[in-house]
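The structure under discussion is supplied below as structure tokens; questions concerning it will follow.
All protein chains of the complex are present and in place, except for one that has been dropped.
Chains here go by letter, A and B, matching the order in which they are written, and residues are numbered from 1 within each.
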Amino acid sequence: MIRPHRTHTLWFAYILHRLSGLSLALFLPAHFYIMSLALTQPERLDGFLKWTDLMIVKVAEYGLVFLLAVHIFGGLRLMALEWLPWSNGQKTLAAAAVGGAFLISTMFFMRAI
Amino acid sequence: MMDIRLYMLQRISALIMAPLTLGHIAVMIYAIQGGLSADEILGRTQGSVFWFLFYGSFVAAVSIHAAIGLRVIVSEWLGLRGMVLTVFGWAVFLVLLAMGAQAVLAVTQT
Partner (left out) sequence: MKATPDTLTVSVWRGAESGGSFESFEVPNFESQTILDIVAWIQQNSDPTLTYRYACRVGMCGSCAMMVNGVPRWTCRTHVQKVVQDNRVEIAPLRNLPVIKDLATDMDPFFDKWIAAEGLHHPTKSRHDPIEQINPESAARVEAASGIECINCSVCYAACDTVANNPDYLGPAALQRAWTVYNDSKDAGRQQVLDAVSGVGGCHNCHSQGSCAVHCPNDLNPMKAIAGLKRATATSFFRKGSRT
């Protein structure tokens, strides 16, 4: 359960940024490994890429694109918060980051299926 | 744990990645239609100086950014401190950099 002092918008924005960053960092080695097969074992790369035709993998990719998009939009909000003059609309901006990420990842998913 | 030096590295690597990430997402949305294949990817990237620089700087920046991020997380959530923490940060950086460099070379070399 989420402890009561945390139940507010910007804390949720924080945990989303942290968990998306953590997931992306853990995904990176796998991503790098598969791409590096292109040189040594192109047939194995194609084997992996065939997997991406599966619906379950497409949904997983949808999730990954969402995590990437929400991490960059949330990160841009934090950069603006820290380095640009202060803006009071932080909750709105955090919500907009999630909305934008959802929009972009859904666009990806629509083209994938 | 997070002094100004690490903070600046974290933020500057983030700013370098901002346009690269948006470009990466755009390429993904463009390329995903009709499925992925090694030929399609290599046809775009092999022998291209542009994609070598694009993905090369992306890999360098993300290795720094992810290493510092993971370092903060293991320190805050798992209580790692001191020398162990320093070694952990460097290890993540070097592993990501090596694997990423291999991937970039693999898709851009002719």
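In this section, contacts are C-beta pairs under 8 Å (C-beta built on N, C-alpha and C of every residue); 3 or more make two chains touch, one makes a residue touch a chain.
Please read all numbers here as calculations on a predicted model, not as lab measurements.
Asker: According to the contact rule at the top, which chains on display are touched by the left-out chain?
Answerer: Hidden chain, whole complex, touched shown chains: A, B.
Asker: Since one chain isn't shown, list which residues of subunit B touch it in the complete complex.
Answerer: Residues of subunit B in contact with the hidden chain: 1-4, 6-8, 11, 75-77.
Asker: Pick out the residues on subunit A that sit against the missing chain.
Answerer: Output for subunit A: 3-6, 8-11, 14, 17-18, 78, 81-83, 86, 90.
The definition used in the following text is that only the chains that are shown with their structure count from here on.
Asker: Tell me, which parts of subunit B touch subunit A in their complex?
Answerer: The touching residues are 11, 14-15, 17-18, 21-22, 24-25, 28-29, 32-33, 35-38, 41-42, 59, 62, 66, 69-70, 73, 92, 95-96, 99-100, 102-103, 105-107, 109.
Asker: So in the complex, the part of subunit A that touches subunit B is made up of which residues?
Answerer: 18, 21-22, 24-25, 28-29, 31-33, 35-40, 42, 45-46, 49, 52-53, 61, 65, 68-69, 72, 75-76, 79, 82-83, 104, 107-108, 111-112
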